[in-house]
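Note that one protein chain is taken out, while the other chains of the complex remain in position.
The chains carry the letters A, B and C, assigned in the order they are written, with residues numbered from 1 in each.
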Amino acid sequence: MKDITEERYVDGKPKLRRFHQARWDEPIIFELSNEGERGILVPEVEEELKGSVGDVLSRIPGKMLRKKRPELPELSQPRVLRHYVRLSQETLGTDLNIDVGQGTCTMKYSPKVNEQIARMPQVAEIHPLQDEETVQGILEIMYKFEQILKEISGMDRFSLQPGGGSAAIYANASIIRAYHESRGEADQRDEIITTIFSHPSNAACARTAGFKVITLYPNEDGYPDIQALSAAVSERTAGLMITNPEDTGIFNPKIEEFVDIVHEAGGLCAYDQANANGILGITRARDAGFDLCQFNLHKTFSAPHGCGGPAAGAIGVADELGKFLPVPVIEFDGSKYRLNYDRPESIGKIRSFYGVVPVVLKAYAWVMSLGAEGLKEVAETAVLNNNYVLKKLLEVPGVSAPYAKGKRRIEQVRYSWEKLAVDTGVHSEEIGLRAADFGVHYWTSHHPWIVPEPCTIEPTESYSKSELDEYVQIIRNVSDEAYKNPELVKTAPHNSTIHRIDHAPLDDPSQWAVTWRAYRKKVKRDKAGE
Amino acid sequence: MKDITEERYVDGKPKLRRFHQARWDEPIIFELSNEGERGILVPEVEEELKGSVGDVLSRIPGKMLRKKRPELPELSQPRVLRHYVRLSQETLGTDLNIDVGQGTCTMKYSPKVNEQIARMPQVAEIHPLQDEETVQGILEIMYKFEQILKEISGMDRFSLQPGGGSAAIYANASIIRAYHESRGEADQRDEIITTIFSHPSNAACARTAGFKVITLYPNEDGYPDIQALSAAVSERTAGLMITNPEDTGIFNPKIEEFVDIVHEAGGLCAYDQANANGILGITRARDAGFDLCQFNLHKTFSAPHGCGGPAAGAIGVADELGKFLPVPVIEFDGSKYRLNYDRPESIGKIRSFYGVVPVVLKAYAWVMSLGAEGLKEVAETAVLNNNYVLKKLLEVPGVSAPYAKGKRRIEQVRYSWEKLAVDTGVHSEEIGLRAADFGVHYWTSHHPWIVPEPCTIEPTESYSKSELDEYVQIIRNVSDEAYKNPELVKTAPHNSTIHRIDHAPLDDPSQWAVTWRAYRKKVKRDKAGE
Amino acid sequence: MEDEKPTVYPYIPNSVPAVKKQMLKEVGAESVDNLFEDIPEKLRLKEKMNLPKPFVSECALRRHVEGILSKNKTCREYLNFLGAGCWQHYVPSVCDEINQRGEFLTAYAGEPYDDHGRFQALFEYASMMGELLDMDVVNVPTYDWFQAAATSIRMASRITGRREVLVSRTVSADKLSKIRDYCKPQIEAKLIDYDPETGQLDLDSLGAKVSSKTAAVYFENPSYLGFIEVNGDEISKVAHDHGAICIVGVDPISLGVLSPPIEYGADIVCGDLQPLGMHMQFGGGHAGFIATRDEEKYVMEYPSRLFGIAPTMVEGEYGFGDVAYERTSFALREEGKEFVGTAAALWGITAGVYLALMGPQGMLEIGKGIMQRSHYAMKEVSKIKGVRCPAFKSPHFKEFVVNFDGTGKAVREINKALLSHKIFGGKDLTKEFPELGNSALYCVTEVHTKADIDKLTEALKEVVG
Partner (left out) sequence: MEDEKPTVYPYIPNSVPAVKKQMLKEVGAESVDNLFEDIPEKLRLKEKMNLPKPFVSECALRRHVEGILSKNKTCREYLNFLGAGCWQHYVPSVCDEINQRGEFLTAYAGEPYDDHGRFQALFEYASMMGELLDMDVVNVPTYDWFQAAATSIRMASRITGRREVLVSRTVSADKLSKIRDYCKPQIEAKLIDYDPETGQLDLDSLGAKVSSKTAAVYFENPSYLGFIEVNGDEISKVAHDHGAICIVGVDPISLGVLSPPIEYGADIVCGDLQPLGMHMQFGGGHAGFIATRDEEKYVMEYPSRLFGIAPTMVEGEYGFGDVAYERTSFALREEGKEFVGTAAALWGITAGVYLALMGPQGMLEIGKGIMQRSHYAMKEVSKIKGVRCPAFKSPHFKEFVVNFDGTGKAVREINKALLSHKIFGGKDLTKEFPELGNSALYCVTEVHTKADIDKLTEALKEVVG
């Protein structure tokens, strides 16, 4: 028998947990198929109705009628359930782990009460085209939530339509374009300025909206470089799209000057507030002069991340840009809520209907459970937690926090394991895989890879000091192991659902397989010669 | 790194899964407490209301006012959630495993749709004393379900009040007592006859209701012994309380004669139909002459087992016993449902209010999804599955199916590993713990331990042939291991949440601890001397 | 393209005809019928059962059942002041989240290895209840308070070897009925009177009835009629003086503010978990607890399972298992203690979640808040002409008796009239406690706001006015 007592380290509190993730070794669902099984029956059609309409399929012209049935798996209902419940256990949600290792993602607690409300028929079973009289409740919530966001950001108008943070950033780029178009300057003003530590979607959305992108790098102190900005602006400047605090957790103290410089050059300024968790009630976009901003309701506002959505973005703009917002907008005449489509200068539709309504509802409920003081408590505690973890982690051998040395951070910190890599040959990614052996996330996606051997930790307000201590202890332990027994770290994970993956095929067109059918054709058949 | 390829056996299909249960190594919840944390806030009291009533606590006489706050743990909401979600992952429900190893428990699929309906406010948020006009829906369901059970059992009247199968058996014992009381024979008729392979609750409930218990043993062929019955009955016989098929899976073919003999002696016959899954639509209690019966709605009727309840028992009786049923009974006058308490000969109350209503609802929905043909399909498939597993398991070295040799079984089979134990020294319980390493249950509670090295498998209708094959393959593999490497089996589990438990303290009054406070006093303090 | 096949049932994987055929072949049977060979032909049902036509699609089934249920009016739509053994308390979302997790919902009787989480959760439940009650032993839940009370009495009878129990007259008629049915063969239940002014258990009546035959004295706190029994000390002293056991039934949600009964002499404490995180469910949310000191003579008399903590082969790892399993009917059949079966474990886990969420501060605040609201309600209702409230001069917790004698209206009428205000009035006590006249038992909890109570008062005024 394996002696797992070893695994509980005792050099400090709390002890490390002897973790093993659920491993169900579950086949691909197609491999479970048994011909003829049914997972659910569809509603029967009344004989009388059938008789009345005759053979409807015969009305489909031959070539439009499906000939070969789709080769979907055939499984009973309990087997489908079992498959997915098992897969769920192999997935590490925030409900399960001390989820501070996916820095910039704001993995906070998603209150269950809000989820339960969002699943009521009064939300789930309403159609977006129902008569407005019959959806006053949900319109009221959306309207009221816009008022809340106005107060939080200082902006004048909001739209809740975008389906995520990046979609919201894109919408803002689109509004900037519409603004310059309305002034006849669209052709001239085709440059968007951003910073390298602003989230990549700022650059990507700007480009997608047709702009050229100018990226500023930090100055020696690690702050966005104001000189570089002054050099970059011109009569071609359409706008500035920027995250603050940046993904490094550093707040740009010259943010107002940045805005002024861009304004002076005739550009608009859009504030990516996906990292707003640490500044709720502390500082506001409009007060720094921004013309547009966006929030991620699935991050700061506590809606769950759902394995990558449903998400929701909210965009806020200053009064003069209000007319460009997507249609429809929600209006209130003192007694009724209504949807107004009659907005000739609008950029139009960003997505189907009015936004990701259940996510908006959860965000509304979250704010209403906290109020102004509670939101400020969120920010203050998140920042305190972050600086606490910073203090503790910097005591761990091999890690550093580049840039803005000695300064406080806001919502997260981008660390570097450069020294550890040099000392031991263990890379940041490997640290993450070993951390997984203790039941926590530690993600490896830190584009741009400017900070060497990066690692971003964002504690948020949702974890207790003892849980933060546990996380730090895990990282300290992995660092110890890297120094003492690097092989152990380099072969991790050992206690996960699966073992080291060979990633090579995923970048090879002749081997990659995004579906089981492709895999069967390209890999299985090739191999087994079947 | 541990080579887990070994763990996937390839000598036959399906391959065994390389399983590991989630192991969170979660402390006892008190150990997680952080002073001052709150898991939920209770509704605030309006200042005006507070002012109006003054210091209410001062109205509690000194000695009745709590002085020391209860030492409950203090935890934030996400931490409470995380704790319990982790514990849930360390629990192997039917939703997760091929749950055929808890024979006699009828671990079938509990449809999710029924669960979702049962959690609607129309069920969850109704008070049992509401005006009958406002609960017509739930009364209708209970009433209709009684009609269904009447048809399934052939009985004339039903009560859904008992909180579980054993409570229902007790209620039947109580009705038998009331019946004899009503005839002035209560003192004389103080013996209940049962069989050793009837569920222990028959004997236990009869005794609790004040009867002496006579237990019949099987005859040489393994069937309940009719001669023994004839010898047992007398003018002292109050009744027969019997399971059929018995917990061995064997159906008593002389059941009608049993009933006749007891009737002739002046006793009543109560049929424990907890094992009814295999005989739905096949044979009925009343047709064999029984006067009373009971069903377990959390077994045959698909309601989930909930870690051991909420459960529900339904008792059915012949017309002449109807007057003894618990109060209230549900009546229907063609337009309204009402609760009738005016039943002077009733045994009275069995539990609070009217029964475990959500469980009844789930059972009703389950029947209504299947109908008469579907219920028969349940029985036939369950029995086919059982005989299939019987066939396959008997090919495994070391196992046998005692009694009624060569005969078919109904709902389950009680096997014996006597040969394996003799051959290898590995006991049934150890087989179960090794089976756990492959992610399945195999329970060890088979009282009475008359069958040596017992093991009871009940496939029900809920598992596909491939899942049954997988289960058999696991057992076959453990048997192989017992012969080749008994130590591996005897030290199992290896892939579970925890390791071999030292059970000795649990039977030692000086060491047992049913609460953390007792543990702290008796074990922790003693040990650590703290 | 082929048309619909004969029905295969989604819940019955092997209902696929081809699979069935193959399996029949494997077992050497011609048809499924062969497998029932042991069931005499005569007993075999010849026709199809006469059951309603099923709704085989989930969609149709749901519509059918929900259609029936839509006839119910809920306590979300109506303002509810009914209690009397089933109470409307707020159910924290996390309680439902945990008890609907498939793992807990569908587990049953697995081993302490594969079901470690179930054992730990139930051990923790017992441990938290232990803190609330200040007692060291708490059972895995039984069916409900009714059962817990009846079993507590039988435990006391076994411990003392005596066959008489004295029960407070203010216990509900239904619970008394259960106690009598369950104790009948062994134990006679005698009632102790109460003081008509205060409702308090009458110590003289107790003194007159207690004797060396008394196994136990059973009373409740708060009483069924809502007031607090303030003489717990004296009652238990009388019991103990006569070698009897003192059993107290208690509403656990009161224990943030009320003393745990062990403080005033209780030996066995029992009650219902429903207030701690269970929805009312038309009376389907009950679970009973029993608690005692950690003395062998008590422990060995529990019929329920008791989960204890135990070491494993690995240092620092906790294991769990059954304590003194050999006392149960599982082990000993009729020689076990009463009987044990599937009862209400999931509600035990849920109550644990509830207590973990509430913590000491939450339990204090909720108890106090309930008292503030119920006192406000009593005060306001008592202002209505012809209404006497509370009917008893005693401190109250969350329930109280309202007497309508002075209004000339029957409770039944009043309650019918309240319905049109979308209010469920208190439980009619006229049959259960005729001596209280035209009275009803009202319940006010933390779910009620001042506005709710004011609405009740206004409605009552209108109705009786």
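The rule is simple: a residue touches a chain if its C-beta (ideal position, glycine included) is under 8 Å from a C-beta of that chain, and two chains touch if they have at least 3 such contacts.
Quantities reported herein were computed from a predicted structural model and do not represent experimental measurements.
Visitor: Just name the one of A:G137, A:P397 or A:G425 that touches the chain not displayed here.
Guide: With A:G137, A:P397 or A:G425 as choices, the missing chain is touched by A:G137.
Visitor: Can you name the residues of chain B that touch the chain not displayed here?
Guide: 1, 4-5, 8, 15, 18, 34-44, 57, 65-67, 69, 75-79, 81, 85, 111-113, 115-116
Visitor: If the hidden chain were put back, which residues of chain C would touch it?
Guide: 1, 4-5, 10, 57-59, 62, 66, 76, 90, 92-93, 97, 101-102, 357, 361, 364-365, 446-447
In the analysis below, only the chains that are shown with their structure count from here on.
Visitor: Find the geometric centre of each of chain A and chain C from their Cα atoms only, then give the gap between the two centres in Å, rounded to an integer.
Guide: For chain A versus chain C, the centre distance works out to 44 Å.
Visitor: Can you list the chain A residues in contact with two or more other chains?
Guide: Counting only residues that touch two or more other chains, chain A contributes 1, 4, 8, 18, 34, 37, 76-79, 81, 85, 111-112.
Visitor: Pull out every residue in chain C that's touching 2 or more other chains.
Guide: Counting only residues that touch two or more other chains, chain C contributes 9, 11-13, 19, 56, 58, 92, 94, 96-97, 102, 313-314, 317.
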